[in-house]
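Quick one: structure below, then a few questions.
The other protein chains are all here in position, but one chain of the complex has been omitted.
Right, subunit A next:
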């Protein structure tokens, strides 16, 4: 396996990547151990658990966790497993509780994870069980602008180091005004016959598929881009970190169009001058935080030919098997925006990227078939070309960090993404 991975790693630098990895049990098992067991994984947005006792259940790899805000406002992520006999503590995916009580033998934990209640403690355990030794199993957590990440890897570097400058681009989604962004309701989530890597790659800046897979948007005028100019824009990636974003540009497009004017003014104040310049030239921003968290911001119009409303979706591709993942999809809205704008943004998100959204259906039709084909026996020996932009030099005029190239239609983000993926699988991340 290591020799195969070394071949893959070398192939990436030459613009080649194998088909079979998108649906393979051995690769899936290795990812669970070497990637999701080691990297930082997105758990929740802080606005999903705003009050003491609020919790949601989420995953790190195949581990289900309770992400809860304790009675003093601190956030904790604990394995959702009673330490006594391993029963799942929270069966509900979201709720509010000061204490969690196991439905098997009745052990009770504070929402911070400390064990506090054991039935028949004195009679049964005769002093042998110390409650402080048997709290829920804690994950390390860290946050950036409302995003809560977790890992069980004690040796992982800080989240700041892990993000490695990608924060510059994340701010477009997360600093939508002085008080940032918040989720608009709980996430849609559904199981799909799609490998997580296909979705992660697509959202790392695949502007190439848009005029074809989503041609309805162009043809009917719901989406402010045209086939003639759609390749324009930038692909930005953080070398060695795996994160990447595509910044699509439409000539003559009004900066920040799709946001109400007053909100645009507030957003500009929340960003640095470099960020304002970069985002002023951005129609669509579609990016992936390695490995499986993605964002997309773009305007969408209900009335053909108009700019429409700018919305943000955040999505997580939780792998549940080779070629199979559970998609989580949120709508992020500016916290300080009017209810009217929030509803309009949510409507645009629902029509495009929620479970039954038009763009989502276009993508999943393709992704599910791609996943199925990747399992073909003939696919074992097939590689895909990742050759776009191999020789392109960095755009030195661009004011954002990382390796940034033109045009938007480019494979450089994907080579960086799969290079990082291979580094993790080789234990060399």
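Quick note on the criterion: a residue touches a chain if its C-beta (ideal position, glycine included) is under 8 Å from a C-beta of that chain, and two chains touch if they have at least 3 such contacts; residues count from 1.
Assume contacts and distances are computed from a predicted model.
J.: I notice the complex is incomplete. Of the names "Dihydrodiol dehydrogenase", "Sarcosine oxidase subunit beta", "Ascorbate-specific PTS system EIIC component" or "Hydrogenase expression/formation protein HypE", which is the UniProt protein name for the chain that's not shown?
T.: Its UniProt record gives the name "Dihydrodiol dehydrogenase".
J.: Touching the hidden chain in the complete assembly: which of A:25, A:103 or A:158 does that?
T.: Hidden-chain contact among the options goes to A:103.
J.: Out of A:90, A:238, A:364 or A:429, point to the residue that touches the absent chain in the complete complex.
T.: A:90
J.: Can you list where subunit A touches the absent chain?
T.: Counting over the whole complex, subunit A touches the hidden chain at residues 51-52, 71-73, 90-92, 95-103, 105-108, 110, 116-119, 131.
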